[in-house]
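The complex appears here minus one protein chain, its other protein chains still in place.
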Amino acid sequence: MKILVCVKRVVDYNVKARPKADGSGVETANVKMSMNPFDEIAVEESVRLKEAGTADEIVAVSMGVAQCQETLRTALAMGVDRGILIETDAELQPLAVAKLIKAVIEKEKPQLVLLGKQAIDDDANQTGQMFAAFLGWSQGTFASKLTVAGESVEVAREVDAGTEILSLQLPAVITTDLRLNEPRYVKLPNIMKAKKKPLDKLTPEELGVDVSPRLTVLKVTEPAQREAGIKVANAAELVGKLKNEAQVI
Amino acid sequence: MTTYIAPTLEMRFVLNELAGLDTVNTLPGYEEATPDLVDAVLEEAARLASEVLAPLNKTGDAEGSKLIDSKVVAPEGFADAYREFVEGGWAGLSMNPEFDGQGLPGLVSTAVDEMWNAANLSFSLCPLLTTGAVEALATHADDDLKQTYLAKMVTGEWTGTMNLTESQAGSDLAAVRTKAVPDGDHYRITGQKIFITWGDHELTENIVHLVLARLPDAPAGVKGISLFLVPKYLVNEDGSLGEHNDVHAVSLEHKLGVHASPTCVMSFGDRGGAVGYLIGEPNKGLACMFTMMNHARLGVGMQGVAIAERSLQAAVAYARDRVQGSVPGKQGRVTIIHHPDVRRMLMLMRAQTEAMRAVAYLTAAALDHSHHAPDADERAGFLTRVDLLTPVVKAWSTEVAQEVTTLGVQVHGGMGYVEETGCAQYFRDGRIITIYEGTTGIQANDLVGRKIIRDGGQGMRGLLADIEAFESQLDAAGEVCVAIKAALIEGRVALARGSDWLLQTYANDMYAPGAVAVNLLMLMGTVVGGWQMGRAALVAHDKLQRNEGDATFYQSKLTTARFYAEHVMPRAAAYLAAVLAGSESIMALDDEYF
Partner (left out) sequence: MSALVVAEHLDNKLNPATLAAITAAQALGTGVDVLVAGLDCGAVAEAVAVVDGVNKVLRAESEAYAHPLAEDIAPLIVQLAPSYSHVLAPATTTGKNIMPRVAALLDVAQISDIIGVESPDTFLRPIYAGNVIATVRSSDPIKVITVRGTAFAAASSHGGSADVETVDTTESTGLSSFVRADFTASDRPELTSAEIVVSGGRGMGNTDNFKLLEEIADKLGAAIGASRAAVDAGFVPNDYQVGQTGKVVAPKLYIAVGISGAIQHLAGMKDSQIIVAINKDEEAPIFQVADYGIVGDLFEVLPQLSAELDKLKS
């Protein structure tokens, strides 16, 4: 089968996000960027499916500024076969991203689409569900395990109460959660090979997608800081405070 | 304990703006090393360094390598980390693609090696030695040996060692006694070698020892030394491994630092003689060994940069966290990074680390040009520069690393003397680097003897001319750069005077070269470092003018270069004064009065 995997370029998880001085957004200039960690899990899973013989081709798609190419190259170095960049300087919100991915899916016709359950920048957790809806496809969100069997895929989902197992009819959209796998370290020879793998560029206009934002970010601020509390001398005092003062045990 | 974050932004700056990646990647064979590819390589290496190697640094130090049942057992986690390293293809980064290397420029591997060394010095010694052995084999061994051994060593599946030192033969290799006796198509090696880094381990299924030994009819002294390849396990015709060769680690040294790296006493021929194969010509072992050593010298210079960076990161993190005392103009107790003297120490660490990095990368780039430039004269020109700078990168960087790691401890105050912060380990680990691969004294003798006196100062004059030609560029680059220029001129003139003095004096004073060598070398390092800081400042100034890139980064580049000019360059005058004082007071005291 053919797999499409969606990767987003985000502020690296090691970087503390800070609002810009004017509060118009988060400072991203000259900040270290890398692949959204949940998408990395999606890429890893797709590569494992190919290694297991379940998938025969993996295409990665990313969208945004030209530098998203670097994120695609990382995916290519992990084992993806080719990349598609939808290049735009416009602000992309999940609804628009879902429409762009839908357009790519209609071109590429994959049987399975993998992506992270959410991106660690906007924490929206929407995109996969949205394009699944556009296409009328099944969806398996928060996947912690997936098994492809014939025309369906069985997905274990990490839900609040525990694990839920669903059977999805293919084609399907899977959004990946932490437990699914641990992404590999990229091998140096594969970084070199990734450079030679095909990477196509498209624009939202070419795909005929209106990406105008529906939400306006009025401002971003830092949350109220937690006040440091008190030091207690020992475990006995701690248990006393938790029981009598905080009343949480 | 702090983690290690590879300074990729700074590394990219040095690669692109100072070392000239954009010209290195026009050299035949290096076209693939485009900035975006190099970025990707740096990012992934950074990940492996900080997530896999760095976490083993402290545990490896505490546990150490052990000799159990005649086998060396590396600390927990090292075998897995080494497997990850090899499977990742990192071992052969700059090696020949013909033998499964990745064929990237040495400049790129210099940056990546910095990460490995900073993350875990003990671990990185193993691939460092392997690379040296690969270079020696690739340059000097016959095709049969290359076919059998090289590919496995390039990929890191087998590691290499350098067996030079014997108890009576340290810096003086003329005293080597290990014997090699012809026995059919091979030789039988007997003798004992000491200080053999990663001489034995179970990280890989085989180890390839390169061993200096004497043939029965060999002339005395260094002209009678040959180099042999002695595998830990003999290799069958079909490439499979045969029996254990007659070579064993018989004990491990108890050392000040790099505890995870086993430093072995290796015994050859306890049961009749280890099977060895001659590399290159008989009695030409020293030349082969220099191939290994030259690579290793730049590599060890890089370790100086690496351990300084690691120490700096720890010191900065601690200074930001530790609350102590108060300062004028700030309310209440402050973190110690606010104290002027702590800042002085951090700036000394930072400025010198940046200067050392720039000089090391510049030398690596020159080495790439010296191998790959299409024009023979160009290659020769670069080789002269590499030869001149190699002892400086090795000795100056490792000596300054002592100062930096000491300051790293000092910034931590009492906690610096306690092991748990980690900075004491950097100090201990880093102490070896001025010693192995030729001590500072040996490097300085190499500089004054082979690199300055031998060519009558020609290479040095070329360097001085390059610095002088650069100085005028600083004029139009604002106040800070003009101040940097003044310091650079003073330094350059001092270096010229020191070098001229040596050339005029050495014939009349036989002790002069040895007596002034280290001061001249340190003078040269300081000035060449200042030159690179000046170049960095100029780039930063231009970028700020054009409003390009990260203003904070370039502003701090400018400030750091200014600090170097004001606080480090004055040392040039002191080194010069010591050079000009000559050998007299050094040699005057009678031996017995010491």
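Labels for the chains are A and B, by order of writing; each one numbers its residues from 1.
As a working rule, contacts are C-beta pairs under 8 Å (C-beta built on N, C-alpha and C of every residue); 3 or more make two chains touch, one makes a residue touch a chain.
What you see is a predicted model; the values in this text were computed from it and never measured.
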Chain not shown: contacting residue from A:43, A:84 or A:98: A:98
Missing-partner contacts on subunit A, residue numbers: 11, 13-14, 16-19, 26, 37, 93-95, 98, 120-134, 136-142, 144, 154, 156-169, 178-179, 182, 213-223, 226, 228-236, 238-239, 241-243, 246, 248-249
Absent-chain interface as seen on subunit B, which is shown: 1, 3, 51, 55, 321-323
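By definition in this document, only the chains that are shown with their structure count from here on.
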Centroid spacing, where centroids are CA-atom means, of subunit A and subunit B in whole angstrom: 41
Of subunit A, residues touching subunit B in the complex: 14, 29-30, 32, 34, 69-70, 73-74, 77, 185-192, 194-195
List of subunit B residues in touch with subunit A within their complex: 5, 8-9, 32, 34, 36-37, 39-41, 43-45, 47-48, 51-52, 84, 87-90, 93, 102, 549-550, 552-553
